[in-house]
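== chain A ==
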Amino acid sequence: MAPITTLHYLVAAAALFVLGVIGVLTRRNVVIILMSIELILNAVNLNLVALSRLYGLHGQVFAIFVITDAAAEAAVGLGILIAFFRNKETVNVDEVDLLKW
Partner candidate 1 sequence: MEPVATTFFFYLLAGLAILGGVLVITRKNPVHSALALILTLLAIAGLYLMLYAPFVAGVQIILYAGGIMVLFLFVIMLVNIERSQKEHQFNGQWMVGLLAAVALGGLFMGVFVKGRALFPEPAAKFAETDNTQKIADLLYSNYMLAFEIASLLLLVAIVGAVVMAKKRI
Partner candidate 2 sequence: MLNYIQSYLNSNVTPGQAGNFFWAFVYIVLIFTGLSIAVIAMNWLERKILAHMQVRLGPMRVGPHGLLQPIADAIKLLIKEDIMPAEADKVVFWMAPLMVVIVAFTTFIVVPFGPTHAVTDMNIGILFMLGVSSLGVLGIVMAGWASNSHYPLIGALRSSAQMVSYEIAMGLAVVSAVLMTSLTTNGTGTLSMIGIVQAQQQQQIWFIFKFFPLGLIAFFIFAVAMVAETNRAPFDLPEAESELTAGFHTEYSGFRWSLFFLAEYSSMIAVSSIAVTLWLGGWMRPFPNWLSGDSWDMAFSLVPGLTFFFLAGMAFFSTMRMPKHPYFRLQTLGLGGFGGLLGLIGIVLLLPGIRERVQDIYWFAIKVAVSMYLYIWYRGTFPRYRFDQLMKVGWKVLLPMGVGVLVLTAIAGVLL
């Protein structure tokens, strides 16, 4: 087997990214869309850390910041979901179609 180069990690990250994009674009359940966004962020993190092996530790520091931001965004996104769910008993994005409720 060929030795594992940086390209292998980048291909794995790209695969995860594409899976996350498919999840965001095709699912109806809001929670699963949020989880697909987390998949996308993880793919980006894997990319950053893989390339940090070539270019210095800045990639890992940026990855830590991305994880922090992902936490903040997940918290706020889930708060919005709960606020919406309280008004209209549904978790499908198709039914979020009113500007005011």
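Selection criteria: all candidates are chains of the complex that A comes from, given by their letters.
Rule of thumb we're sticking to: a contact is a pair of C-beta atoms (placed from the backbone, for glycine too) under 8 Å apart; a residue touches a chain by one contact, two chains touch by 3 or more; residues count from 1.
Predicted, not measured: the structure shown is a model, and the values here were computed from it.
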Chain A in this complex - touching candidate among 1 or 2: 1
Chain A residues within the candidate 1 interface of the complex: 1-12, 14-23, 25-29, 31-32, 34-36, 38-39, 42, 45-46, 49-54, 57-58, 60-61, 63-65, 67-76, 78-83, 85-86, 89-94
